[in-house]
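With one protein chain held back, the other chains of the complex are shown just where they sit.
For chain A:
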């Protein structure tokens, strides 16, 4: 090993060469022979696997397609469930289905629409479209998309399939304890574990979408010129990142209560069912906007095309989208207006809920303004947008009503709410989504859908929807509660329900026409024109023959509507005059740019087809699904296999040391192939994931403070407390482990591989000792987690933190192996950066846990 102690390795990561490109550089003609050879090489690098190997594909265009079709399939299944419920309710005292089955049906209908359709559909469509909007070759982590998809498919089939065995969850999609914690059978576990699994996949996709938007934009596309859809991806991705973790934390507590009888929500042992309601709705309300904003995003792409001019009020829309995202986290209590909270807090949350009208109004009126300024051509997508507006404004206005707490006391949990939420979701999700499918269909498939069938589908769905749900407002005001499997004949709800049932079948016919038009073979149809709507954004530069490469060369973009505002951009892209026109090494590459200004930073090599992602998803599924049936040992084995698969996948396909430090990215610009630290997409992936993870941990801490403030005897008199000396030792050991990790990164960078290796040997040992000490600190004094919520929550924190440290140990060992086997060198050290970043979050978790477990009870 080198003895030069302080010599810092020259990392050579700065781009070299001219940037931005001048007009003369872009006008430079390209030799046709060379162009053809480049095209061949690109085609080969991005070729789709053939035959049965097709399912090993990871390309965003394939994964996105599977993902959206699967989500659509789950939507159809959940829709069929609603039809069964409508038949049951058509007449009073019906016995078409039993009470038990009805309860499973409405629970599954809601859960599936939320977790298997609305959120995944946004992610699926975004995976499919985002690279097109950004002129990128692919998403930054294609294998992660594939992993997320397979996890979604497995989890979705598991959760959906449970109803075939009469074992589906039956406590409502909100799963309120104590009903859901006491529910017999495996239904609640199916919900908790199956959907947690899917939530993990959702977060994975959100991370990828955020990183894709931040780091994979084309050169020159500053944040203030990126397509509005990309802004919405950022906002919604961020919301998923902060909204799902409270639910995951809640799921964790809930499953601990189900499996080990730790009484988090049991009022007889100090628990509180209200904590679940808070955690659930801190997730649940942003969820509404997570569903709604992507549809606004679609409208934001369709409307300027319909008006044939740039959007009016771009900045207003961006600010409103961000504002809606923030506000949505401060409204959750309006789902709990009838729980007897103090009037002051109800008033506050009423006002906060009403405040959302403003950003929502700005977005809607910006579209109207765009249509005013432009010359509107009414096309089929615009018909669906108009329908969406008609339905959504009705739902929004009833939302304004029920945000007034006293009015909500009357209609809460009645059919008025059922009507309201379906108006917002059909107007704010289903109709814009279908508009988007009609609009983007030529981009996605190079074919067009039928205008005639599209109109049929529209009018059937629009009238059917309104016949179903408009009367429900009255049904609710006439006192019919939600979630009832039957009702008496003498209260005046019978004819209203019959109307709703008839409407539901008309709406179903509309869906059937749409599904037929979407899926019917269009082989003989001629290809759609390249830019059939004359849109102005980059996705319409896609060639009519799909070569898998996305765009032939990655353009230099300086305007919001480059196809309208940058003359000749499409021809130049086709001719390969922009960046990355070639795949000299036959590898899949895309550009990484800087977060704000989109300056080119790196030529990133992205991963190609793989089976390991499928295996990893299957084993992760096993680890989540098997505990439902209390099969723990195979579940642990499955979990270990999942970790091994993921390690193999990371080892063989990420942070590969390149054959040269830099390569020509086109237009004379030489970019590094490998970068580590805050410039790299991987580092951002870890950072963003850990923000979500920290939110879940914060939710647990919120739980501790909730118990403390909401109940007079927390901790109860004479409780046993954790041993603070042992806990302090645990904190010290883990801090040392974190220090060793940080040290290994710095020493390695300074060329001291030997010392870095020593640090990486010490770090996991210290961490394992730390886990041991942390568990001893609650185990030695004899905290009994089933006795009361206080010891349970202390144990919960220790388990949560230990699991994170455990993951950190695996990562440290991975780094150790990487240093020993030369996968990490002083110049190429991305794993060390990423794992150190993970450990920054871990040490934060450890210190907070230590403070809360050991110090807080003594302060109180």
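Note that in this section contacts are C-beta pairs under 8 Å (C-beta built on N, C-alpha and C of every residue); 3 or more make two chains touch, one makes a residue touch a chain; residues count from 1.
In this text, contacts and distances are computed from a predicted model.
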Complex member absent from the view - protein name from UniProt, among "QoxB Quinol oxidase subunit II", "ATP synthase subunit b", "NADH-quinone oxidoreductase" or "Sulfate-transporting ATPase": "QoxB Quinol oxidase subunit II"
From A:361, A:634 or A:678, residue that would touch the chain that is not displayed: A:361
Touching residue (missing chain; options A:18, A:166 or A:492): A:492
Selected residue (touches chain absent from view) among A:400, A:451 or A:725: A:400
Touch criterion as defined above, residue of A:479, A:639, A:658 or A:716 at the omitted chain: A:479
Identified contact with the non-displayed chain, of A:37, A:351 or A:725: A:351
Hidden partner interface residues of chain A, rising order: 98-100, 103, 170-172, 176, 178-179, 182, 267-268, 273-274, 306, 312-313, 316, 320, 338-340, 343, 346-347, 350-351, 354-355, 357-359, 361-366, 368-378, 382, 386, 389-390, 393-394, 397-398, 400-401, 404-414, 474, 477-488, 490-493
